[in-house]
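With one protein chain removed, the remaining protein chains of the complex are shown where they sit.
Take a look at subunit A:
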Amino acid sequence: MTGDGFEIGGVVLESRLFTGTGKYADDAVIPEVCAASGSQVVTVALRRVDLGSATGNVMDHIPKHMKLLPNTSGARTADEAVRIARLARAMGCGDWIKIEVISDNRYLLPDGYATCKATEILAAEGFVVLPYVNADLYVARSLADAGAAAIMPLGAPIGTNRGLKTREMIRILIEEMDLPVIVDAGIGRPSEACEAMEMGAAACLVNTAIATAGDPVVMARAFGRAVRAGREAYLAGPGVSRGLASASSPLTGFLGGEGA
């Protein structure tokens, strides 16, 4: 579908599926995943170079046309997120940053307060800030005030593939916020991405569900199609639901009846 792009930080995106680059059994499959999914945005993380062993460079596998969205994973405080964001920008890949501030190791739930603080600092420095947060209206409003370019609520904890456990809260964010709402984390199946899009989400970010699939390329294609289908359904406007049956075929003119 063309002509249904959405804008983040002055960039118009046609694809509403963002993909991650973590957890692949072999990073060499990433170009095929990007192509099959139709994704235009990929996330990456920043880590110390392992000086003890020669490891592959994920950047060798990311197609040049993809928009890079570095994350601040590993940050436990706002200051650490700011530091990672500045380092990521120094890599010369642009000024988009996904803020993640996490100090809870069991469920990896994001710290909304610290995320707002980091967002405020980085937005003022010209970053296009996409914060990963709980699906919380007050946090979302604080992020908007802080200059966020989008809100990225979790559907379920990172990497769980458990789906849209927060659907009712995400629905409220979509209703109440003017910023794009991008569902990030927890989406495990294409049907769940489709549902998020039917609800009016601007986009979905999927990593684990694709990277750990039996066939990541086929799963990437399925997610791409699901996100498009959900978006089209949202734009079309679903028909009404009702309790009693309502015949789709005419209830007159049956075979063998009395003529009028």
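Everything below uses one rule, namely that contacts are C-beta pairs under 8 Å (C-beta built on N, C-alpha and C of every residue); 3 or more make two chains touch, one makes a residue touch a chain; residues count from 1.
The rule we apply is simple: contacts and distances are computed from a predicted model.
Chosen from "Sulfur carrier protein ThiS", "Vanillate demethylase subunit A", "4Fe-4S ferredoxin-type domain-containing protein" or "Branched-chain amino acid ABC transporter permease", the protein name that UniProt gives for the omitted chain reads "Sulfur carrier protein ThiS".
Checked against the hidden chain, the listed residues A:46, A:109, A:137 or A:218 yield one contact partner: A:46. Within the set A:15, A:37, A:71 or A:166, the residue that contacts the chain not displayed is A:71. Only one residue in the set A:11, A:35 or A:58 touches the chain that does not appear here, and it is A:58. On the side of subunit A, touch with the chain left out of the figure occurs at residues 20-24, 27, 30, 43-49, 51, 54, 57-59, 68, 70-71, 73, 83, 86-88, 90-93, 158-159, 185, 205, 207-208.
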